[in-house]
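Only one protein chain is missing from this complex, and each of the others stays in its spot.
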Amino acid sequence: MTTPAIPEGVKRCSTRKFAIWLAVVGAVLLWGVYAMFLVWYKGLNQTGMNDAYGFALWIWADLAVIALGGGAFFSGFLTYIIGKKELKNIINYAVIIGFICYSSALLILALDIGQPLRGWFIFWHANVHSMLTEVAFCLSVYFGVLTIEFIPVVLENPKLDRVPFLHHLSHNLHEVMAVFAATGVFLSFFHQGSLGGVAGVLYGRPFSFREGLLIWPWTFFLFTWSAAAVGPCFTVMVTWLTEKVTGKKLVKQEVFQLLGKISGWMLLTYMIAKIADTWYWAVVTAPSKGFALMDFYTNNPVYGIWILIAELVVCGLVPAFILISRKGRENNTLLLTAMILAVIGICINRWVMVLQVMAAPLLPFQEWYMYMPTWQEVATTILPVAYGIILISLAHRYLPVFPQEKELNPGN
Amino acid sequence: MSTQSDNQPVPAENRASGWVIFVFFLIGLIASLISGWIAFPNLLYSTQQQPIDFNHKAHVAQMDCSSCHFFRDDGSFAGSPTLDECKSCHMYPMSNDPDEQKFIEEYVKKDKEVPWLIYAEQPPCVFFSHAAHVKGADMECRTCHGDIGQSTSLREYQENRLTGYSRDIWGYSMLRLGEAKHGGRHKMNDCAECHLKETGSKGDCFQCHK
Amino acid sequence: MFPFIFEWAWDIAHLVFMGALWYALSIIGAGLTYCIIKSLYDTATQEGGDSAHH
Amino acid sequence: MKIDRRCFLSLVIGGAVGTTLTPVPWKLTDDIAIWTQNWPWTPSPEKGPSVYKKSVCTLCNGGCGINVRTVKGQAKKIEGQADYPVNRGSLCPMGISATQHLYGPSRIQSPMKRTGERGQGKWEKISWAEAISTVSEKLAELRSRKKPHTVACIAESDRGTVPYLLQRFLTAYGSPNFIRTPSSFDAQEQALYLTQGRHGTIGYDLENAGFILSFGSALMDAWGTAGQMLSASADFKQKNKLIQVEPRLSDTAALASQWVAAKPGTEAALALGLAHVIVRDNLYNKEFVDNYAFGFEDWEDENGTVHQGCKSLLKQYPPKKVAGITGIDKGTIESLARKFARAKRPVAICGRGSGMVPGGLDEALAVFALNALVGNINQPGGVTAIPEPDYWPEMQRDKTASNGMQQPRVDGAESDRFPNTRYLLNRVPEAINSAKGESPIQALLVAGGNPLYTMADTETAKKAFDKIPFIASFSTYMDETAQYADILLPNHHFLERFEDVPTPAGTPTRVIGLTRPVVEPRHDTRHIGDTLINIAGSLGGFIENAFPWENYEAFLKQTLTKQWDSLEKQGYWVDPEFMPPAWEKAFQTPSGKYEFYPSQRSKASGKDADALPGFRQVELPGDPEKMPLTLMPYASARIAGGAVANPPFMTKTVDTDVIKDGAVFVEINPQTAKKHGLSEGDAAVLKTPAGKARVRIHLFEGLMPGLVAMPAGLGHTAFSDYIAGKGANVNALLTDVTDPGSGLNAGWGIRASLVKA
Partner (left out) sequence: MTKQAQHTKTKRYGMVIDLDRCTGCGACMVGCYAENNVPFRKDETDKMLSLNWLRVFKVDNGKPFPDTEVCYIPKPCMQCDGRHMEGHSPCVSVCPAVATDYDEPTGVVSQIYTRCFGCRYCMAACPYHARKFNWWDPVWPADMEKYLNPDVSVRMRGVVEKCSFCYHRYQKARDKAYVEGRDEIAENEYQPACAEACPTRAITFGDLHNPEHEVYELSRSKKAFRLLEKLNTNPKVYYLTSKSWVRRKADNYLEGESPADRKPAHKAETASH
């Protein structure tokens, strides 16, 4: 059944099936929306946060989705600036995933502040010394860029494409896309970095505090680098998942492998820097504040040294080595495993840089602070996932996201 | 949803022409401009009359400003006089003025404070030091409050329905442009502007906040 | 974020930070404006024209 | 002209463009933000001139001078009154947060009559006229049945005009049953009477003392006048002058220069042991002991019987033996005794904890003996008896009243058995519960003290109260006792009323403070003095005649005419003539001297051994097999342990290892915990012969192994949602342990078991 709303030459499931799918995901979405409403209406007492955990699950989710959404800017960078033509086959999807990630991040930020109606103060009364200001500005402006990058894809919907103005707009946007992409890369560099800076500048928190370059702590650069390294892995992971769900091959394996190779080298260089950073922190920074490394990993039920090993070795070095080896990349299972590990690694890193920072006691007579999210927090954190699935479903159904789809699925 | 006809371009003669579309654009534009610039400000503010029409000029002729608007020993500023302070003269009528009659009937006799509406009332988060301005910097009342001492009648009081602020805080111009009516505007930036001019610094937060 | 805001200061931090911000915004703004105007122009000159843009 | 949807779209775009060019979105964004800054449901206090008003806090018997900041007739902040002779500007957290009680939800807002079952909390608002006629009809009825003595009154104090009016009312009415709630000063003041022959409050001149030996008094935690003690404590540490004897490292012990962890209940033995060393080494004040004391040496009475004196008695308490009893090593006892005797202006004080429980008379006498041995009676830095007020007007009473007054007291105080004890509230429940037939109390007036919270074994007390047919409460707050009453006649809050506050116990000067209205009464309450005058008025006859004043204020001014000027001006009056009398004139005992051998006491029992202070181990209730631990309450300045519960601010200061999520933590030594399989934070059931409570465990090295320490003052069930339901009431787990000599409650703890829940 081909309706004009669906791109030419591709096959899509029945409206009924699609509606059921949407309804299921929509139910999860509604649950999240209800929780979101509760948080806005009743305030942040709906969360499990407290004065020790001013930053908690949401900020982690924010940091994580932004890191994972980094696939958009880095793929854009590779496609439009470096000129990796093969990546044109996945750039649309990278943009969509980035758009979902960033819109989710903004939504979570809007939830996470105590006075949402005053949220614009961060722009209006900006304190330029605050990493969070940098995050807010770059994040929202970059979201604008992503929207601009997303628009042409939307406009390629057959129905919209028939409107002459929109047709031309889409065309013209494509023409200057490199400019936007470059701006996006610039903005991304700063907001990804600033997110790292958020924790890194906290000189009252020896666990996260780092020295750095000018006003930027080393975490600034580590975050940018790691987002660039792992963002494409997430893009590939989601693409692969989409392929599994739709039962179609959407992107050629070479594209995956190319991204895998680039990610691999990025990840390896990142891990070298990260390990150096951790080493310096463990032997210089932390001891200067009176802490031994193991002070941060003992006497508590959750944060053991395993977390450091998991982040650096299992989800860091291991996937890096798999991805840089041709054999590893060419084995589909290994490629995906490595990418998933890398994604987990980055999530652990962001978790540690938010939650463990809050948990570690500073005064010697204090205990580790523990935190348990409420269902409202969980629901609102899952909400973006549901929203993302819906947006992806709609995009896949109605937009020509994957240029290679027709070629790869000739039977349709 | 889609029908066959949707796939066909709509014949040109069935479509609105460019200038019609432009006229609609203009209608939308002008209507919103009018409602935004004229209706909105009127809706946003409510207007109230002072409970008693006080004649400053008549009083100033006979006494100092500080007889009613004085500093307490602890340095705080008394603001508008209390009933007791008014009563010290107006226990009984001193003239035939109808407002004085009203004052005595409704407030003195009933021993009720007059609910004066304060034009320059600052919100609870603000600490405004009259002492610093009047005593420390030798400023005159009229610099901020206008020539209220020469007025014979109290003007109406406008209150922002959303914020509860007196309109004098934002100023009467929606764009906060031009010469301020009644002495001055009283938003933070207005304070800062003067402070910057007079002291070289806009001031620290705690200078005026509490 | 504007010079007339209370917190604004004409110092290096503001100039660098806000300079970069406004620079990025103006590039985006200029790009968008160009695209819209160009599209309006294209629409007017080649009504229902070809579509081979990719 | 064709109009299609593109026209509509265009209209909307035009509108949108136009709107952005108007102030609407921008001004609204700003105004909405300002709205969040002034949310109508967030209060904004009214400005106005600050007026400071002096008064005296009566939340406990401490009586600290306060200075209340008011704005537009509303009390804003309570601060200490700097020149007040008792507390000198210092104030305890309870006093500071009294505004929370004044304006809080636990106030009784008008007279009320019970409609449901007792304690059910169902009330009906009534008028003052109805309330007063209900009470007076009940009283008139009992009087007509010639049973005026079955009326009892419980009050928190027996000094000052209000307690006096209560007593006067009972006297005119015909009941001897005026009962004051217990305090540690009961034992001390009885000891004062027995040794010096004077009724009065005891004054410790701690500020001028050079060395303070405290037998478990929680000086830093609400003992005596909290403000005064805390203020005096400022130099305890600096001058190394405080020694604390206590099995728990309390806040006082922490501040002391030496903490002596004696086994609980052995304080008397330690005092006698110290006295032993002092006498043995001839370190005592010979001038005082030889010339102004009686019963130090053995003596012979007119019948030729030889009586053992203090000196001989002390021979029974050599350091080695005392070390065995107290668990303190011999060397410490020896050195402590020498330090005490050689110090400049040493003083020993007693009254365990915050002084809610009287303790045994022997302990008080033993500590008094220490003071006498160093001759610090009526000396700077020593112990002084402050005479009680004596300015009461004459009255006449009718025959019914006279007959009633001759009936024995319900509590057995001033009886042959306990001739020197004035009040024994602790014995009332037993008296009622064991009575055959109807309750010996037919009507009870509760004027403070909140006995159903503060009495040991509250369940038994409640059972006794159940048998009292009529209970009226004058309480300001809906406390546990008010909740159990039949009729409520609420008194003004102390910030709304006049009242005099005579010398608080422990203060070494003669002072009267004036509590006065700082704010207008907020509710339909009435001064208890006025209520009493009203009730007397409706009873008529001699009773009415005994209350000839227009109102309480008139009575107060008349009574304190001489002092009134000073009271009104400064808020207090200090007796300019009061000087601790010289030793020659100080003692009004039968011997005219300070009596180491209290002959008044021996008269009661006729036995030597009972007269001299001795150490008798108090047997704690409970089977040591089944209950291997010992529960002791402890006082904390952050928890009000008395009649009036913690206001929310104080509860806010209490830390997480004292109370968490409604459960109270009991402290135990980690060693004990290990033995009983308990660890930090565990939920457990604490069981004593009186009852059980769910608690949680907090390990504290500073507690003697084998003990369980539980904070006093938690576990309220009344007042308000902000106060009730926090932890358990330790009083409910304790029982009365009657001191054989005085009838006072000598219980300092109880046996207990602690089992993980």
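The first chain written gets the first letter, and so on, giving A, B, C and D; residue counts start at 1 in each chain.
Basically, a contact is a pair of C-beta atoms (placed from the backbone, for glycine too) under 8 Å apart; a residue touches a chain by one contact, two chains touch by 3 or more.
These numbers were taken from a predicted model, which means no experiment stands behind them.
Asker: Of D:Y103, D:W564 or D:F578, which residue touches the hidden chain?
Answerer: D:Y103
Asker: Which residue among D:E394, D:E550 or D:D661 touches the omitted chain?
Answerer: Residue touching the chain left out of view: D:D661.
Asker: Which is it among D:A16, D:I32, D:L255 or D:A431 that touches the chain not included here?
Answerer: Hidden-chain contact among the options goes to D:L255.
Asker: Mind listing the chain D residues that contact the chain we can't see here?
Answerer: Where chain D meets the chain not shown: residues 36-37, 39, 41-48, 71, 74-80, 87, 90-93, 96-97, 99-100, 102-105, 107, 220-221, 226-227, 230-231, 233-234, 237-238, 249, 251-252, 254-255, 259, 261, 522, 637-638, 648-657, 659-662, 669-671, 700-705, 720-722, 726.
Asker: Name every residue on chain B in touch with the hidden partner chain.
Answerer: The missing chain touches chain B at positions 71, 73-76, 123-125, 127, 129-132, 135-136, 201, 204-207, 209-210.
Asker: If you put the missing chain back, which residues of chain A would it touch?
Answerer: Answer for chain A: residues 43-45, 49-55, 112-116, 118-119, 121-122, 125-127, 129-133, 136, 198, 201-206, 287-292, 295, 357-358, 362-365, 369 touch the chain left out.
Operating definition for what follows: only the chains that are shown with their structure count from here on.
Asker: With chain centres defined as C-alpha means, what is the inter-centre distance between chain B and chain D in Å?
Answerer: Between these chains, centre-to-centre, one finds 56 Å.
Asker: How many Å are there between the centre of chain A and the centre of chain D, using C-alpha atoms for each centre?
Answerer: Centres of chain A and chain D (C-alpha means) sit 63 Å apart.
Asker: Please work out the Cα centroid separation of chain A and chain B, and write it as a whole number of Å.
Answerer: Each chain's C-alpha centroid was found; their separation is 48 Å.
Asker: At which residue positions does chain A touch at least two other chains?
Answerer: Within chain A, no residue touches at least two other chains.
Asker: What parts of chain D, by residue number, touch at least two of the other chains?
Answerer: Residues 32, 35, 37.
Asker: What residues on chain C touch chain A, complex-wise?
Answerer: Going through chain C, the ones touching chain A are 1, 5-7, 13-14, 17-18, 20-21, 24-25, 27-28, 31-32, 34-36, 38-40, 42-43, 47-49, 51, 53-54.
Asker: Spell out the part of chain A that touches chain D in their complex, as residue ranges.
Answerer: Result: residues 115, 117-118, 120-121 of chain A touch chain D.
Asker: Give every residue of chain A touching chain C within the complex, in rising order.
Answerer: Contact set of chain A toward chain C: 123-129, 133-134, 137, 141, 144-145, 148, 161, 164-165, 167-176, 179-180, 183, 186-187, 190.
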